[in-house]
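Here the complex is missing a single protein chain, while all its other protein chains stay put.
Entry: chain A
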Amino acid sequence: MHSSPELLLEARGIRKSYHKDKIELPILRGIDVGFVTGEMSALVGRSGSGKSTLMHLLATLDQPDSGEVWFDGARIDNQSRARRDHYRNSQIGIIFQFYHLLPELSAIENVLAPAMIRRSVLGYLRDRKSLRLRAEAMLDRVGLLTRSHHQPSEMSGGEMQRVAIARSLMSDPKLLLADEPTGNLDTETGATILSLLRELNREDELTIVMITHDDSIAETADRCYRMCDGLLEDNASDAAKNSRSNSAKLETVAA
């Protein structure tokens, strides 16, 4: 198998199991999946089916037992720690079900966090103005410019998730990994978050991989993958539904 140029992110034969008291607990049993550049893909499955585990592997937060992760035509899971840190920091954005904002920082500081992590003190101070402008633009984008000096504790769940999205956009990534971004929100708020993601996907051509266990949400995605017992179910109907899909070659293989 060789990487196809249209695939921004690709998982090849990913296996992952946890060991508990010498009992092997296989979570992922050979996942092959590719996410097409510019598409918004959904990953659905029951709770415990290993969706989050897969996402952590795709974000190189964890190492697979076997298999490879390719991003933008290069293998990344076997890269050095520093290279993987840079990948997470600058090339992808991640959002979580529980927002994971830093409670000590205000909204705008949270948005600035990836930029601060990348830079030294001096570097940050030098770029301070432009970074602040960009952070404000990102907050504006998610409609929270007026709340930029609020602490996370002073914001609602939907607002926190929008700050988290602004943060993930800070380094202008090509890919956004979202782990149940609406899982903790009511339907209406969830819908605004989804439409925001949709908009980002459309306007900025941001590739989005979204995990959810809500089928109605999954249906709004360009493509939908279903996970079951550590394997990906073949789901051609979702692929067909995808109007913008130009990757006929895309295969979802059940190992």
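Following the convention adopted for this analysis, contacts are C-beta pairs under 8 Å (C-beta built on N, C-alpha and C of every residue); 3 or more make two chains touch, one makes a residue touch a chain; residues count from 1.
Heads up, the rule we're going with is that contacts and distances are computed from a predicted model.
A chain of the complex is left out here; the name its UniProt entry carries, from "LolC/E family lipoprotein releasing system, transmembrane protein", "Cell envelope biogenesis protein OmpA", "Pyrroloquinoline quinone biosynthesis peptide chaperone PqqD" or "8-amino-7-oxononanoate synthase", is "LolC/E family lipoprotein releasing system, transmembrane protein".
From the options A:119, A:150 or A:198, the residue with contact to the chain not on display is A:119.
Residues touching the missing chain, restricted to chain A, are 56, 59, 61-62, 81-82, 85-90, 94, 96, 100-105, 109, 113-114, 116-121, 123-125, 167 (touch as defined at the top).
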